[in-house]
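Only a single protein chain was left out; the remaining protein chains are all shown in position.
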Amino acid sequence: MSLEIDGIGIAFGGIKAVDDVSFTARPGEVTSIIGPNGAGKTTLFNLVSGVYTASSGRVRIDGQEVTGLPAHALARRGMARTFQNLQVFPQMSALDNVMTGCHMQEKSNLFADLLGLGPARRETAKSRLSAMAALARAGLAELARRPASEMSYGQLKRLEIARALVTGCTILLLDEPAAGCNAVETREVDDLIHAIAAEGKTVVLIEHDMRMVMRISAHIVVLDQGRKIAEGGPEEIRNNPHVIAAYLGAHGAAEAEAAAHV
Amino acid sequence: MAGQGTTTVPNGAGQTAAAKPRRAARRGIGPGLRTFLIFAVLVGLGALIFPSSYFYRVGTLVWINTLAVTGIVVLLGYVGLVSLGHAGFFAIGAYATAILPNYGIPSPLAMLAGVALAGGLALVVGRPILKLSGYYLAIATLGLGMLIWMVLSKEAWLTGGPDGMVVSGMNARNLFKLVGLKLKSAEAWYWVAGFAAAIGAAIAVNLAGSPTGRALRAIHDSDVAARSLGIDVARAKSLAFVISALYAAVAGALLALANGYITPETGGFMHSVEMVTMAVLGGASSVFGALVGALILTALPQLLTVFADYEHMVLGGIMVLTMTLMRRGLVPFIADLWTRRKS
Amino acid sequence: MTRQAVAAGVSALALLAGTPALAEIRIGASLAITGPAAFLGDPEAKTLEMLAEELNANGGINGEEVELIVYDDGADPNKARTFATRLIEEDEVVAVIGGSSTGATMAMAPLFADYEIPFISLAGAVVIIDPVQEFVFKTPHTDRMACEKIFADITSRGMSKVGLISGTGGFGASMREQCLDVAEASGVEIVADESYGGSDSDMTPQLTNIASTEGIEAIVNPGFGQGPAVVTRNYAQLGIELPFYQSHGVASDEFIKLAGDAANGLRLPATPLLIPDQLAEDDPQRQPVQDYIAAYEEAYGEKPSTFGGYAYDAFHLLVDAIERAGSTDPVEIRDALEATEGLAGVTGVYSFSPEDHMGLDLSAFRILEIEDGGWKPVEE
Partner (left out) sequence: MSELSQFLVSGVTVGAIYAAIALGFTLIYNASGVVNFAQGEFVVIGGMTAAALIGAGVPVWIAAPLAVFAGMLVGVVLYQLAIKPAREAPLVSLIIITIGASIFLRGAMQAVFDKQIHRYDGFSGDAPLRVGGATILPQSLWIVGGSIAVFAFLAWFLNRTRAGRGIKATASNRMAAALVGINTGRAMNLSFALSAAIGALAGVLATPVTFTSYDVGVLMALKGFSATMLGGVGSPLGALAGGLLIGLIEAMTAGYISSDYKDASAFVVILLVLFLRPQGLFGARITERV
């Protein structure tokens, strides 16, 4: 399903953190949001996923208006996300973390849950299976029983992806999924995102690792100071003088250069 | 059921808890039933060693408190919500059980009515109150509890006022007579309270490992992440609030019947604090924490009479020390020690 | 509570270890030594300890030592019931004194019927002895009698329209109810009815309302603790001139100290304990009153309160009953207790009967007026 953002914005205490941003993310593609620190990328995610309420603009899923819906209602319409500064459930095991993602698929009732009756057990067993599959996909199968509080940053990033995947989402918002990962892990995450998009899901990505962005994005949106300053394919963005000037700056140019040689 | 393993003791009481249920799962016993059996054995053990009615009396209070505190475990340990007003729900259960028989309603029905009333009230006030967080939630629940306490103290025509009222009606002894057992009243109440606590614990453990329970525990750790997974956080919080109110009300009804007399102080601020303290002291993350907390804070004052005038200093000192040294409570602390020793 | 409590605790622990009980007369007490009713329980416990020591120094009862076991229930009925069970089951007492508060008393009461142990309550409310429970007695006047006494004084001064300002604690609420109940029969009309919380610090709004009630002639303040002292000070602050009545709940020198000059001129029903030197030579209470005051002052360096007096009477009633019973069998003690006839205590002269387990009449209550910071009996 496609995700259409139309002129969305929010202000905190008079400062426009996100201002009139529009773009469309299509199924089967990775759409990346880039921009310098404080450009409003995460705030944009929070607006889209219903954590904040937008003061202007619209969000549509497949043409259907979902602006202002609470986060859990958006999740029910197929939107899932990960978080920049990790929102795992540290007191649960990795497996339980991911099983929690199965919430919307679980068809149990309170009565069965309280008394430990058949439906509750069956749903739990089902969730366990799909959670294990998702963990395996994220390369975390061996860590299933480890408490999340004892996992590394990079592992937790992937745990969040696994958790988002089991929700059965069609739109996936990933906020710096490769942060804290070493080169090998970054590559794995890269492949995983590719595979997810290949399934036909709409993937929106915030990422600082330019190599990764350039490698996997079909479409890139550039934010600076809350505003969209450029949009287009990787090649286009790489050569956009505005982007280089406003976003990449002096030392960023070198990074872009490096990315160009991948 | 295939090993609900890691979920038996929610929110990280260590991996010891994770290992045991896996064994149980092989034998085909669910975690709820297993908890029930453990509690049943403990109730029975108590009865084996108790020399007199006095011990049964204290034992009864321990089980009733365990039941009430299990509700706090669901609310605080599972979902992470503080309530400083749950004694109010406790008192609603107790007073309904005391008042309604005076109007010709038999005790068991009165109990049910009280529990339903408490649950209904929790449902109605839960939504607005649970929008608050942290200390604001604390003052709002405190206020709710105080309001209930005030009504119970002022409406003397109904409740007997601050001096309290007699609870007439059912004696547990008669329940046992039906099946041909002759027990002293204190013993009979001990068994009833123990049974209720065991059922309550089993339900709470079942809940923890169920889809609903995972949703509740997710909110404990990250409200935002829970929402992003499609969990209706407001509804889930309200559900936990209602469930914990039901626990408190059942415990209150049992206390009213076992005591035969109640006063508004069962709904007072200090009783709310006591319930939360029991949960936190024992470890709010598991029903065993509830049991240990209830056991300590119920039995301790009986032992502290030795300290006479210094009783309060000792009690306060113990509270401060335990909470600074073992932040997650006794049961998780000991579980951690155990794990570390083993590995 | 010091030595006795320690002894009690140790003996409880000893019992845990299975040591058999000692051969002496054990008397139990569960009192509100701390908590909101501490100013009742504290002097009560002190009085009992003093009396037990004194009794043992003089050879005990019928040659047997008395061991007093005191627990602090903090006026919590739940605790009180547990301690009552403990006294009966573990400490094997022959009788129990206590329940400083009505709530604690009522929570304990059913146990004494079950175990057939006599129990003397020190709490005020009329529900304790009406209806009569076989094993339950009490020493203080009922709040109902206090109302009757006050109303009698009011009508004797030719007034009838009364305003109530009551504490919301157990004592105040119960007495308020009794006052409303007996008003009509006493020829009094309650024209204003206000209340205040036990720890409130300003009652001028309530008093303003009462004082501006049309036709009001006198004001009565049922309550105990600090509330009545605040009310009395506010009364003076507002310059209200109406006759003012307090209850027996504040009948102690402490009250005068707290209320200060504002207390002058107010009246209350009280026991003779407050006017030891003004009792007639032939007054049967003169001796016990003076004995108690002398002993208490020597033991604790302070004046006893009315509440300690309730414990004083309970202890003497019990000792007298045990002596007359010539036995430590609880049921025989109870029977002897019920047969008590004309025992002069500091609160009044007690005569129990199967129908009356308080054994006092209104004559033991005297209306006192505070004059220049001292107590003065009002001629009737």
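A, B and C label the chains in the order they appear, each numbered from 1.
Just so we're on the same page, a contact is a pair of C-beta atoms (placed from the backbone, for glycine too) under 8 Å apart; a residue touches a chain by one contact, two chains touch by 3 or more.
Quick caveat: nothing in here was measured; it's all calculated off a predicted structure.
A.B. asks: Among B:A208, B:V280 or B:I296, which one touches the chain that has been omitted from the display?
C.D. replies: Of all options in B:A208, B:V280 or B:I296, contact with the hidden chain holds for B:V280.
A.B. asks: Thinking of the whole complex, not just what is shown, which of A:Q87, A:S108, A:T186 or A:N240 touches the missing chain?
C.D. replies: Of the candidates A:Q87, A:S108, A:T186 or A:N240, A:Q87 is in touch with the missing chain.
A.B. asks: With respect to the chain omitted from the figure, which of B:F50, B:F195 or B:F269 is a touching residue?
C.D. replies: Residue touching the absent chain, from the options given: B:F269.
A.B. asks: Could you please point out the subunit C residues that touch the chain left off the display?
C.D. replies: Answer for subunit C: residues 34-36, 38-39, 42, 168, 194-197, 199-206, 208-209, 212, 225-226, 229-230, 233, 236-239, 254, 257-258, 260-261 touch the chain left out.
A.B. asks: If the hidden chain were put back, which residues of subunit B would touch it?
C.D. replies: Contacting residues on subunit B, toward the hidden partner: 76, 82, 84, 128-129, 131-136, 138-140, 142-144, 146-147, 150-151, 154, 223-224, 269-270, 273, 276-277, 280-281, 284, 309-320, 323-325, 327.
We take it that only the chains that are shown with their structure count from here on.
A.B. asks: Which chain is the middle one, judged by CA centres?
C.D. replies: Checking distances from each chain centre to the full centroid gives B.
A.B. asks: Return the chain whose centre of C-alpha atoms lies at maximal distance from the corresponding centre of subunit C.
C.D. replies: Of all chains, A has its centre farthest from that of subunit C.
A.B. asks: So the centre of each chain is just the mean of its C-alpha atoms; given that, what is the distance between subunit A and subunit C in Å?
C.D. replies: So the centroids are 72 Å from each other.
A.B. asks: Could you tell me the distance, in whole angstrom, between the mean C-alpha positions of subunit A and subunit B?
C.D. replies: Taking the mean C-alpha position of each chain, the two centres sit 40 Å apart.
A.B. asks: Please output the residues of subunit A touching subunit B within their complex, sorted ascending.
C.D. replies: 49-51, 70-72, 75-76, 80-81, 83, 87-93, 95-96, 99-104, 106, 108, 110, 112-116, 120-121, 123-125, 127-128, 145, 147, 149, 163-164, 167
A.B. asks: Spell out the residues on subunit B that touch subunit A in their complex, using ranges where they run on.
C.D. replies: It is residues 1-2, 4-7, 10-12, 15, 18, 30-33, 202-203, 206-207, 209-215, 217-218, 220-222, 224-233, 239, 285 of subunit B that touch subunit A.
A.B. asks: For the complex, which residues does subunit B have touching subunit C?
C.D. replies: Going through subunit B, the ones touching subunit C are 51-54, 57-58, 61, 153-154, 156, 161-164, 166, 185-186, 255, 259-263, 265-266, 301-303, 305-309, 311-312.
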